[in-house]
Every structure is written in structure tokens, then in C-alpha cells.
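Missing here: one protein chain of the complex. Every other protein chain is in place.
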Amino acid sequence: MSGVITWLNDPAHWRDRPADSFVGIPSQIVNHLEYSLIALGIALVIALPTGLAIGHSGRATWVVAAANALRSIPGVGLLVLLAVIIAPHFYGRTDLGYLIPTEIVLVLIAIPSILANTYAGVDNVDPAVRDAARGMGMSGGEVLRQVEFPNSLPLIFSGFRSATLQVIATATIASYFPLGGLGRFIYDGYHQQDYDQMVSGGILVALLAVLVDLVLSLVQRLCVSRGVSGRFSKTPTQDPATAALRTKEEVATG
Amino acid sequence: MRKALTLTTAVAAASLLLSACGSDSAKTSSSSGAAQASGTIASKLIFGGPAEMKSRPDGPAGWAKNYGVTFQSFKVTDTGGPVTVTSLKNGQIDAADLFTTDPAIKANNFVVLTDPKSNFGAQNVVPLVNKKKATPGVQQVLDAISAKITTDVLINLRTQVEVNKMDPDKAAQQFLASLSLPTTTPAKGVTLTVGSANFPENVVLADIYADALQGAGATVSKKLNIGSREKYIPGLKDGSIDLIPEYSGVLLQYFDKGASATSPDATYAALQKAVPATLTVTKQASAEDRDAIVVTSATAKKYGLTSIADLAKKA
Partner (left out) sequence: MRVPATTVLATDANSSPWHFWTYFMDHRSDDLRYLWDHVYLSLLPVVVGLIISLPLGFIARRYRWSYPPIISITGLLYTIPSIALFVIVPPLFGLKSLDPKQVPIALTIYSVALLVRVVADGLASVSEETLLAASAMGFGRMRRLLSVELPIAAPVIAAGLRVATVSNVSLVAVAGTIGMDNLGRLFDEGIQLSTPTPYYPPIVLGIVLCVLLALAFDGIIVLGTRLLTPWRRVAR
């Protein structure tokens, strides 16, 4: 363990050293976040409107079930399959041949959590609340925007958070191929039998995941109406239905 | 209001996607800015190879010492596998570490740069065997096979398995059938487990030795694709594996970090001394599968490259 601390403390590992083709920790963190944000952005653009539409209309719920079935596919296997298919088609100085397969896998991994939670969030809105909004003369779109969406935000957020964690985890595996990210330290360390580097990479990935989740939980606090999150009351309500539901959302695929 | 926030997040993420794709080419060009100032041919080329090569004595340190060659950058690809081949073929890298028996070299007209200063040591195929199982009969069978395995044979076997996607065991049996081996059973009564590392050439070699021993009367089970040396050498030591096809140079390095032999005979002689007491190596094959620096024919023509030493010339 002391070797790991030495490795992490070595300033040489915190800066890029082009002469040794070494990419430092900060740059790899940036790469890692970049791969993750691209995928999360795409997944959000696809899954959020779809989930809202399905939840609002109550139609085509099979889409949610189909997306959930995606979860049993092993991410590594899909990554390898796509890389083998796609990589030979990219020429010249580019990483796209490996970046594109990685992003496809990351998007596919992020979609089910976001979609299922968005749908469940809208679907779980108390019918009485929805009827009241209707009674106040709101249109379907207004109900969705002003009532259903804010009420489902806690669930949407928890879906987004678990999607983020899975994406960060799987982005690590992208370094199995010649891409950057914190996984580089894990796989390079593994191949060089430099286990201090390997363990350090693991610790960095773990810290990154925990930090990102912390930031998201703070954002969630700011975004979710206190009327919805129930942070008015001192004792948090324990609703068994949502408790069971929450666990269902947390399939880790990475 | 809150919805607007979420939307902005989505838009920001989407725009990041675009910027990231755009920055891709920028990244590679920025690394060329950090090139070695010397202005040699090598300083213009990106090298691709396995991560472990970075820290090996015959890696960048060896090229710099032996030839004064320092590449612009070292990109981690894989160990002479498809990632390296594809990257070299498609121009993500300009020079690569490939193995001399790789059928991709001929298929893609890659040029193997000569190594006059023997930066890369000899890597002859050699069976590493549990001493208890290496009866004279077993040795006789193994030696007869090793005598037939030349570098050309290895290239052919790899072509069968990798290019034609033939099952390794079928390729092995086809090869053994072509040898018309004697039908005696000198290995009768011996029970052994044959293992292999996790790359096709080693698998097919293991199949050959295993099938030959079985044909010679031994009871053989196979445990192929075990993985790296760190995983199977302990298996040989604890007796869960009895035989594995190895390569003289890397194996010597594994047992004796300070070994300096580079010629095939000196390496083999040193290896015989270096193996642990419970293990032994039978006779080595003439087949050599050594690391080599390989470039595309276009790169070779452009800079007039035939030897690693040429890389140190001014561009």
C-alpha cells in the first residue's frame, strides 16, 4: 500500500510528459469525464423525452421493458464486438475507431436507468395531483411540464446518477483499447506488472465516481422542489413501494 | 425554471460531444508539437506497441542506447495483436512492435526493420516442462516435433488460424499429419496437462505438442488460453500444468532479470541454467518469433528505411 501512496504522491505522475508519452493524472481525468459526458448527454437527449412521453401518455411501455432487457448484455463484450467491427474503418490520426464503439456502449448503458426512472417518475405522480392540474384548466403539455416533470425529478435524478456511475465505471474499461481515461493506469499497470500504478488507477477511478456522485446529489438538492423531496419534514418518509423501486433502478453494468 | 436548467445541462453535454470530437485531431497534433528536437526520422513517427514494452530493456531505452532512436511518441496498442496491426495499417501509428511470425506483415506489405545490433534477443520456441513428466520418451517426442517447427511453419500455422480462421487444433493436427511421425508410443504411461498463453500462435503450438504426445501414448489434457506468464508459471511450479510452449528470450528474462544473452544458442544455454529446479526445457525449435520494429511499405519508401539504425538519420 505504501507503494501506492508513493505513486500517487509522485509529482511526475501529475503532469504530462510528452518525452515518455506519459499522460498525467489531471489530463486523464479530463479524458475520462469527456468520454462520460458525451455519452450521458446523448443518453439524456434520447431517454428523457422518451420517458416523459411514455409516462405521460401511458403508451408504448414495452420500450421501457426492452431498454431494461439491455441491462443483461455484458458491457465489455459489446465494447469488444463493436470495436472489432468499427475500428478497421477509420484511417489517419484519429481515435474515433475506438471512441465511437466506446460511446455507443456508454450510451446504451446509460439509457435504461434514465428511461426507466423518468417513466416511473411520471407514472408514479399521484393521479389526484394530475386531475387537480387538469381541473385548473392546464393543457396536456402544461401538466407534463409544470406538474408531472417537477414531481418526477427525484426519480429522474436518481436514474441519472446511477447512469452516471455506470458510465464512469464502463469508461474505465475503454482503456482496454488505446483510449485515454483513468483506466489507462489500471491496464498499463496490469501489463507492465506495475501494481502500484494499477491500484492507484483504481483508487483514482473510485474517487472520481464518489466525487461526481456527490456533486450530482448537491445539484439534485438545488433542483428538486422541497415540496417534492419532502425536506420540509424532519423525519424522512419511508415508502416501501418507492424503496423497492429504487433498488430496481440500480443495476450496475460496468 | 427547473426544466430549463435540465435542458441546458443536456445542451451543454451535447455541445461537449461536438467539441470532444473536434478536439480529437487537435490532441494528436499537439503531441507532435512536443516531438524530440533532434529532427531525426524517428522524431516524426508515432510508435505503437504493448504497454509493457515501455518499461522493457529492449523497448525505448534500448533503441535510444543501441541506435540513438527516439520516437515522437509511444502509443499503447496491444501485444502484436489486431489493435497494433489495424493502427499501423490505418495510419494511427507509423511504426509498430509486431512479431516476426505475424502473417499480417506479409499480408499488408509491412517492412520489418533489421536489427543489426541485436536490440531484440533471440526468441526460439522451446517447450517448458515439469521435470517429473519429462521422461526420456516424452523428451524424444517433443524434440522430434521441435526439430520440425521452423519460422516458416509458424507463419503458415498462424495464417491458417488467424487469416483462415481455422480451429487451432485442426491446424495442429493437419501439421502433425504432414510430418508422418512414427507410430511408436514412447510416452505411454505419462499423464500430463498442456497449457498455453492467450495468443493464437501459442495455442496452436500447445495443440501440436499435446496432440503429438497423445499420439505417442501419453494421457493428455489441455488447459489453453491461460493468460500471461505471471499466471501460468505458478501453475507449472505447483503441477497444475506440466508443459507450455515458451520463447527462449522472454523466458530467460523472466527467470533471470539481468540476463544479457542475445544469440539463440547463448540464450538457450543460459536458459537451461536459469530454469527452476523442478522445471526443464527440452530442445529448442529453430522457429523464432521475436519482436521487431515494423513500418508500412509507404513509410519505408518515403524515408528509405531498411534497418532500425536508419530511423536515427536526419529526416
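In this document, chain identifiers A and B correspond to the written order of the chains, with residue numbering beginning at 1 in each.
Here is the rule we go by: a contact is a pair of C-beta atoms (placed from the backbone, for glycine too) under 8 Å apart; a residue touches a chain by one contact, two chains touch by 3 or more.
Values in this document were obtained by computation on a predicted structure and should not be read as measured data.
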Which residue of B:Gly59, B:Gly137, B:Pro200 or B:Pro245 touches the chain not shown here: B:Pro200
Option touching the unshown chain, where B:Ala147, B:Val163 or B:Ala315 are the choices: B:Val163
Omitted-chain contact residue, chosen from B:Lys188, B:Lys231 or B:Lys301: B:Lys231
Touching residues (missing chain, whole complex) on chain A: 1, 4, 71-78, 80-81, 83-85, 88, 165, 168-170, 172-173, 176, 183, 186-187, 189-190, 195, 198-199, 201-203, 205-206, 209-210, 213, 238, 240, 243-244, 247-248, 250-254
Missing-partner contacts on chain B, residue numbers: 78, 81-83, 85-86, 104, 107-108, 153, 156-157, 159-167, 169, 174-175, 178, 198-200, 221-225, 227-228, 230-231
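The criterion applied here is as follows: only the chains that are shown with their structure count from here on.
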Chain centre separation (chain A, chain B; CA means) in Å: 37
Parts of chain B lying in touch with chain A, wherever the complex brings them together: 2-3, 5-6, 9-10, 12-14, 16-17, 20-21, 24-25, 27-29, 31, 34-36, 46, 48, 50-52, 54-55, 73-79, 82-83, 86-87, 89-92, 230
Touching residues (chain side chain A, partner chain B) in the complex: 18-21, 34-35, 37-38, 40-42, 44-45, 48, 84, 87-88, 90-97, 99, 145, 149-150, 153, 177-178, 184, 187-188, 191-194, 223-225
